[in-house]
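Okay, handing you the structure first.
The complex appears here without one of its protein chains, the remainder shown in place.
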Amino acid sequence: MLIVMHTKATTAEIDAVCQYLENKSLQSEKLPGSNRVAIGVTGNKKAVSHDQIARMQGVKEIIYVTHKYKKVSREFYPENTIVNVGQAAFGSGTNVIIAGPCSIESKEQILASAKHVKASGAQILRGGAFKPRTSPYDFQGLGREGLDLIHQAGQEVGIPICVEIMSIKDIDLYAQKCDMIQVGARNMQNFDLLKALGKLNTPILLKRGMSALVEEFLLAAEYILDGGNKNVVLCERGIRTFETSTRNILDLNAVALIKKMSHLPIIVDPSHAAGRHDLVLPLAKAGLAVGADGIIVETHPKPMEALSDANQQLDFKQFTQFMESINSNKPKY
Amino acid sequence: MLIVMHTKATTAEIDAVCQYLENKSLQSEKLPGSNRVAIGVTGNKKAVSHDQIARMQGVKEIIYVTHKYKKVSREFYPENTIVNVGQAAFGSGTNVIIAGPCSIESKEQILASAKHVKASGAQILRGGAFKPRTSPYDFQGLGREGLDLIHQAGQEVGIPICVEIMSIKDIDLYAQKCDMIQVGARNMQNFDLLKALGKLNTPILLKRGMSALVEEFLLAAEYILDGGNKNVVLCERGIRTFETSTRNILDLNAVALIKKMSHLPIIVDPSHAAGRHDLVLPLAKAGLAVGADGIIVETHPKPMEALSDANQQLDFKQFTQFMESINSNKPKY
Amino acid sequence: MLIVMHTKATTAEIDAVCQYLENKSLQSEKLPGSNRVAIGVTGNKKAVSHDQIARMQGVKEIIYVTHKYKKVSREFYPENTIVNVGQAAFGSGTNVIIAGPCSIESKEQILASAKHVKASGAQILRGGAFKPRTSPYDFQGLGREGLDLIHQAGQEVGIPICVEIMSIKDIDLYAQKCDMIQVGARNMQNFDLLKALGKLNTPILLKRGMSALVEEFLLAAEYILDGGNKNVVLCERGIRTFETSTRNILDLNAVALIKKMSHLPIIVDPSHAAGRHDLVLPLAKAGLAVGADGIIVETHPKPMEALSDANQQLDFKQFTQFMESINSNKPKY
Partner (left out) sequence: MLIVMHTKATTAEIDAVCQYLENKSLQSEKLPGSNRVAIGVTGNKKAVSHDQIARMQGVKEIIYVTHKYKKVSREFYPENTIVNVGQAAFGSGTNVIIAGPCSIESKEQILASAKHVKASGAQILRGGAFKPRTSPYDFQGLGREGLDLIHQAGQEVGIPICVEIMSIKDIDLYAQKCDMIQVGARNMQNFDLLKALGKLNTPILLKRGMSALVEEFLLAAEYILDGGNKNVVLCERGIRTFETSTRNILDLNAVALIKKMSHLPIIVDPSHAAGRHDLVLPLAKAGLAVGADGIIVETHPKPMEALSDANQQLDFKQFTQFMESINSNKPKY
């Protein structure tokens, strides 16, 4: 930590800061510059209250040196973490594809999806049971019944399932029924939920909040790892910016950066980032090109009849082409 | 709703859209322009699936005419809603001040705060029991014990209390202990929690998510009103933008706009918007000048020893001056 | 400057950085922490290339201690700068109001505006001659003729004028005709223009770019001061964020902050921030409450016939009420 003093800070003010640090058993080093003094803090084994020092007389600014996350950091654990879900191994160098409808709508719909998803070569089936909807008047999902339907479809077809959890009260149910539990963007900082998921062994798909900093995203994952569950797969799903011509912006800078900063696998979600089916394939290709470990993508037997997000879901024909294009050895460049 | 067709849409494509609408019992009106046709949809008593139509051949764009919220809208309920908490009446034309420490830290701390807050003329005591913290290594609050301490302090001093709820599993406890329940920015779209709060009568202080659109903010309130609880006070607490010189930006455009669009009271939180104590007073004044119904502000007996957000909390002397300045008849202009 | 090394940086890498600094005649101080070493750089009279060091082996991050601006900083010049334009004195403690139409449209229109603006108590007349328009098909302003018209109106009525400059090639013309030259948001980083304006003595109204950082805004002003022109008034006019319910968000955090960081006067532009006339007054009040030194506001004799921004301009009756409300001794709180 570096404490930057005002140009007009008095010697007494500077000494008071050093004294405060000494009282907290921290070593400090004065760094006189041409206009002002800075104070370097060393030997801090635990976090120092940045906020308290910021209030002291003569202090202009505090600069953090260390990131707050540890267990998710590649600096501390250099090897890739591999998360296994059924046959899929996130982080192993092969692309994992999670696919399925936005919402589970009926037994027929989810079963047909399970079959088509598996037949096309994707490794995991997704589908929403409890749906987070901006408006109370929108379809809220089939709930518990939906969870049972996707569980049965997964069993029948032989494909692991990934379902979004909305509430901490459903955690036992999800642990029992799901091969992978998704935390949606709106719950990325639902800390009670993260703590509870940290006590499971079930793999977690943690989506980035749509305005979460990379640091906050990694700290949300740190909550789960710190609880004891190391099976975390990150997911970049688009961030909210000033631009409204597409729903969100897929942040591939973050994907490239996180591959360097963290040992956790990370996948991308082009369906939610784009919000429209005709941009899903190019964004998926871009995600893999930048180094993502896989894709989560929405497909529905009849998008025209879908009860949610009809416009971003691929129909089965489009999905088959999508998988062929992703697996092709002849991309554009 | 208006459906904009491509310039090259065929007659068959246009007719197919009209047929789709008719099948859904909706009236449509073709609006031929110089380059393209648009189709106006009328007589829609219920929501139409925007997403399904967006997929149809020849459709370029869908434009919504009506907002999705109703119960929070001033168009439908023109009079100000007044929310009473103890003696305070949000929305009645007088400023309501909610004040207290960021976190409840001890019996002495919260009791001293309760006394000072009341003596200075604020009407409601705040304090955090369960704390939403970005890092798992930061102070997480006293939890249940903290809630008991602020409850006792409120009773002893005779001031109503407002506490943030973090998890749906604590809802009965909060309903019992709190005069007003706060939903924090990170939980603005925790829809299960909103639905549960809609079944209470306790006044709710709903904070805007740091990247929530005004429309999403109002729809989150709609969830609570739709559940049956009309006692909702909105709170603008700063939005996340590209600018990092202060923690967030207090969005007073939104406050001015929401006063026009909704009948619900709205207050501002200059402490979280600024993140530093020396900007709290000017931002509070600006909030009241733009038309907010009150302020929520942090004060602590000894900010230098605070376990969270030390730099944004006013000490008691600053808080007394803050209240005098707010109540003064001689503002700058 | 603080150089943070990787946890696994070797002694040789650390020494190489210190050697590099010594070669540049800078003193360095190693600050060993529990996990890594940081290197404090002191005695830097001039800027060090942050970018070169960032490339060295073992370097994780560089942290700047000093801001790059000097001449605009209150740390170096603690007293308020006062900028005089006619009778108006920006920064002197009284509110300065600049008012007039968005575009100059005719002799009658600008003359009527000049008279009404002066009669209502505003001190400076504004009006656009060369207009920056997003689309080439929108009204582009009367250009040179418009400049002549506002110049004549100002002379006839006896009120100083403020006009936006669009191009460095018009600089002599503007220096001759205008009492104050406005640099629009889109030109805030038109550095050639800033340098040229630095050589004049004419007061400059420098608008913040709609996505400019406070630091960049102050550095743009630094260009003008560094050229020799100290008569700079800053103007916050709304920033671009994810929120689209109003055109931009008036960033009053920045106004409160800049009053602390810089000695230059700063005013706010509620017309452009809101984009709609019914929000202009509350935002103007908020701007003054937070500490701005004045307001720039649009008014037009017949907004319904305005050739640009019709919806944000106050008509004359509204403008008279606006001035009364601003000058009233009985604001809401």
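For the reader, a short list of remarks on this structure follows.
Should a chain be cited, it is by its letter among A, B and C, assigned in written order, with residues numbered from 1 in that chain.
In this section, a residue touches a chain if its C-beta (ideal position, glycine included) is under 8 Å from a C-beta of that chain, and two chains touch if they have at least 3 such contacts.
Because the structure is predicted, anything quoted here is derived from the model rather than measured.
Listed by label, the shown chains that the missing chain touches in the whole complex are A, B, C.
Listed residues B:Thr10, B:Ser25, B:Gln87 or B:Thr244: the one in touch with the omitted chain is B:Thr244. Check C:Ser167, C:Asn201 or C:Asn327 against the missing chain and you find that the one touching it is C:Ser167.
Panel shows subunit B; residues 2, 4, 6-8, 29, 31-36, 38, 40, 42-45, 61, 63, 65-66, 75-76, 211, 240-242, 244 of it touch the chain omitted from the view.
The chain not displayed touches subunit A at residues 95, 211, 213-215, 238-239, 241-246, 248-254, 256-257, 259-260, 273-274, 278-279, 282-283, 285-291, 326-327, 329, 331-333. Residues of subunit C in contact with the chain left out of this view: 47, 49-52, 54-56, 68-69, 130, 132-138, 166-169, 186-187, 189-193, 195, 210-211, 215-216, 219, 222-223, 226, 240, 276-277, 303-306, 308-312.
The rule we apply is simple: only the chains that are shown with their structure count from here on.
In this structure subunit A contacts its sequence twin subunit B using mostly the same residue numbers, the overlap exceeding half. Per-chain CA centroids place subunit B at a distance of 31 Å from subunit C.
Centroid to centroid, with C-alpha atoms defining each point, subunit A and subunit C lie 38 Å apart.
Shown for subunit A are the residues that touch two or more other chains, namely 211, 240.
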